[in-house]
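The structure follows.
Only one protein chain is missing; all other protein chains are in place.
Chain naming follows the written order as A and B, and within any one chain the residues start at number 1.
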Amino acid sequence: MRKFLVFFAIVALVALAFAAGDRDYHGITIRITVNQAGKEGAISGPLYRAAKIWEKETGGKVDIIEIPFTQHYSKMMEDLISGAGNFDASIIGSWWFGDLIAGDFVVPIDKYYNSGKHPYWNKDWLPPSLQILHKWGNTWYGVPNDSDGQVLYYRYDVLTNPEYRKKFKEKYGYDLPVPPKTWDQVLDIARFFTGWDWNKDGEPDYGFVMHLKVGGQGMFHFMSLSAPFVINPYNPKLYWFDPTNMKPLIKSPGHKKALEFLIKLIKTGPKAQVSWDLGEAWNFFLQGKAVLTFTWGDLGSLAQDPNRSKVKGKLGVSVLPGTLESYDIVHERWVKFPKDKPNVVGNTTGGSWHGVIFKHSKHPEAVYDFLSLMATKDFSLWNVSNGWTGVDPGWKIHFLRPIGEASIRDYMHYGWDPGDIVEYLAAYYDNFYAKLILPYLMIPGTFEYWHALDVHLSEAVTGQKTVDQALDAIYKDWENITESYGRKKLLKLYRESIGWTAADDKEYKKYHH
Amino acid sequence: MRLRWYEKLIMYVILGVFAVWAFFPFYWAFVNSIKIPSQIFQKSWIPVVQFKPTLHNWKVELSTPMVLEALRNSTIVATVSTIIAVFLGTLVGFALTVFRYRGPFKNTDIYIFFLTQRILPPVVVLMPLYIIMKNLHLLDTVWALIIVDSTFNIPMAVVIMREMFKSLPEEIFEAALVDGAGWGRIFTKVALPLSAPGLVATSMIIFSYVWNEFLFAVSFSFTKAVTLPVIVAGTQQNRGIEFWYVGTRSLLVMIIPVIFSLLSQRYLVRGLTFGAVKG
Partner (left out) sequence: MKRNSAKVLFVLPTALWILVFTAYPLGYLFYLSFHRFRFGRIIGFAGFRNFERFFTDDNVFNSVIVTLIIISVAIATEVFLGLILAWLVDKPLRMNKFFRVIFSLPLFATPVAVAFLFITIYYEEGGPMNSILGLFGIPPVPWLSNPFWAKMSVAVVDIWQWTPFCFIVFLAGFQSIPQELYEAAYLDTKSRWQILKSVSFPLILPIFTIVLILRIMEAIKIFDIPAVLTIGGPGRATEVYSLFTYRTGLKYFNLGYASAMGVVLLLVEIPLIMFIVKRLRKVIS
């Protein structure tokens, strides 16, 4: 009931704030696609709520078309390619962006943003790491909505258990760090908690759990994990391709070490996880059967739901751990870091699902108006503080005062444990505002590149290929994809997308001939 | 031949095991469809005794516009394709029975020409058909699916109807000819009524095939023309698979073809074996 009251309060507030007559969209219906999850589901759910408010305010109508995640990209592309033009907008994953730009399917939003006629949101709320996902060069195409990034979740209650800590120290010779600061520590902890009954339910438990099914977004795990193995202060930009010839960098010693590490880590989890989707893997952690996992913000908010979770109030969250050694691709060398200052890299791994407006839409302004409603402070805050919405925090306004504009009370309203929320937001702040961020691939073909990555990683983690073979296969597939699109064209777009300049070239060419 | 008691026992055991095997998935779908999400992965198999059944999933499912729309699309596509395929196939089946073709294309050649259509793997023509449908602006309409599905099912109709007409005594046609009836009349007034059971069975078989078709459905429809199998396949969302809806949806989609298959079995053997084996 309280949720409803708050919801209606927001409806009223938003309605009051934008009662202006400028926004009259009577007789206009906008059609928008989103991942299928229903009226109470992730990403799609908030759309229904926003539609209700928007329809009341402007008189327009919103048609929400839900398409299953596994088919959303291809169906959207089919519609655009075939010229059918059934949709005005889509809530896209940021890795589809390159194809939309290259195909010239979307319109910039700057004109509408600057007009001041529409619900207010501010580009500067977003940290630069997230801004990049919504624009091409300096032109904005996306209206912000979700902020995805993976963080480390751990069982605070288990890791601080004195008895377990004592045993850990005996075995590994150092104090169990809470939270762990490096991946090596994570591996020690995960190994330590694997194979015995630490939650006292009569069954042996595990250290770690991941979702690694093909098509289950398992490649995201590798990206986030490998970030500090490849990205470092000496190489902040190069992760995907060589910026001079578009050759894949995936076979670099850093990537290789990361994959070897991932395989070691998987051994501390249930065997079935290689066939698990997000739902099964999260369920496993929420049922208290694993000590650690790393994934999106959804898990933190799902943990607050007593129907699904046994770990409410027992949650620790931190930015993903770093490494003490990282491979510098620019200078072709390993770089070492001091024990107390590991190399930590933030990530925007995931979709950061947000709206874009299609070129053929007859009512781009109305569509923008609707999308920007979801980016307003009130709506967004409601969005991130409610677990089921699947919208994760990341903007300045989502964080607690004095950094941001939210208060603990705002979150407690929606059933958050106060301890959990402080940890959760701090971890997200550390992640999105990290000095180094894993570069996000935004060129055309990213969907295909990432799928090849997903498939061959799965081969490596299920023992069908050795690490070298898997990386080789990825390399070959990526080369084929690059060729099929045209190497020159992609190279230009890639350099633009990571902001690679002639000056960078000079430095790079000193070490590569 | 008499069976000894222990032989009977062994047979019943083997048959029983396979009966359970064949039936279990249907039961499992039913059980899942009346469970709430948190009960899905529990080891409970018997409703009421082990868990409290709920109709919630069914209520949600049958009030989801998407599912209802897919149900409508599936019905339209299957019905229209069946009519086209059966009509076109029956014409050929009839002609191959009553006429003797000479010259380069004899009866067998014509028959085989239609059969090769069925041997062709659909994925071979998928890409060109996709672009053709795109150019005709038929993508995401039921028409694209109707065209493709009827094309691929014409052979089935040819086979079964040819068998059907062959089983009619030839004298009937002769008599009608003597009475001065044209071939059109003979076809509609004599041949069709006499082969009505075969016609119904053929329709049921083709209806089921179209109803179950997935490859073309998932390729040629994105939102408006989506059929039930595509909806079932879409039970996977970005937070994993919703097993409880797998239960409701799979039962919803399977029920018609399963019933049809039982009703049309005698003709099925002929159809599926190109008339090589009589049912």
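Everything below uses one rule, namely that contacts are C-beta pairs under 8 Å (C-beta built on N, C-alpha and C of every residue); 3 or more make two chains touch, one makes a residue touch a chain.
Computed from a prediction, not measured in an experiment: that's the story for all the values here.
Asker: Of B:Ile34, B:Val80 or B:Ile154, which one is in contact with the hidden chain?
Answerer: Of all options in B:Ile34, B:Val80 or B:Ile154, contact with the hidden chain holds for B:Ile154.
Asker: Out of B:Ile131, B:Ala175 or B:Ala196, which touches the unshown chain?
Answerer: Looking across B:Ile131, B:Ala175 or B:Ala196, the contact with the absent chain belongs to B:Ile131.
Asker: Please give every residue of chain A in contact with the chain that is not shown.
Answerer: Against the left-out chain, chain A lists 70, 73-74, 77-78, 80-81, 99, 102-103, 212-215, 270-275, 444-445, 447-448, 451, 455-456, 458-465, 473, 476-477, 480-481, 484-486.
Asker: Since one chain has been left out of the picture, which residues of chain B touch it in the full complex?
Answerer: Missing-chain contacts on chain B: residues 1, 3, 8, 11-12, 14-15, 18-19, 21-26, 28-29, 32, 40-41, 43, 45, 88-89, 91-92, 94-95, 99, 101, 108, 110-117, 119-132, 147-148, 150-151, 154, 158, 182-184, 187, 208-209, 211-212, 214-215, 219, 228-230, 232-233, 235, 241, 243, 246-247, 249-251, 253-254, 257-258, 260-262, 265, 268-269, 272-279.
Operating definition for what follows: only the chains that are shown with their structure count from here on.
Asker: Please compute the C-alpha centroid of chain A, do the same for chain B, then give the distance between them in whole Å.
Answerer: So the centroids are 42 Å from each other.
Asker: Of all residues in chain B, which touch chain A in the complex?
Answerer: Touch list, chain B to chain A: 38, 41, 64, 66, 134, 137, 139-140, 218, 222-224, 230, 233-241.
Asker: Which residues of chain A touch chain B in the complex?
Answerer: Touching chain B: residues 33, 35-38, 41-43, 65-71, 75-76, 78-79, 81-84, 86, 216-217, 277-280, 282-283, 298, 307-308, 390 of chain A.
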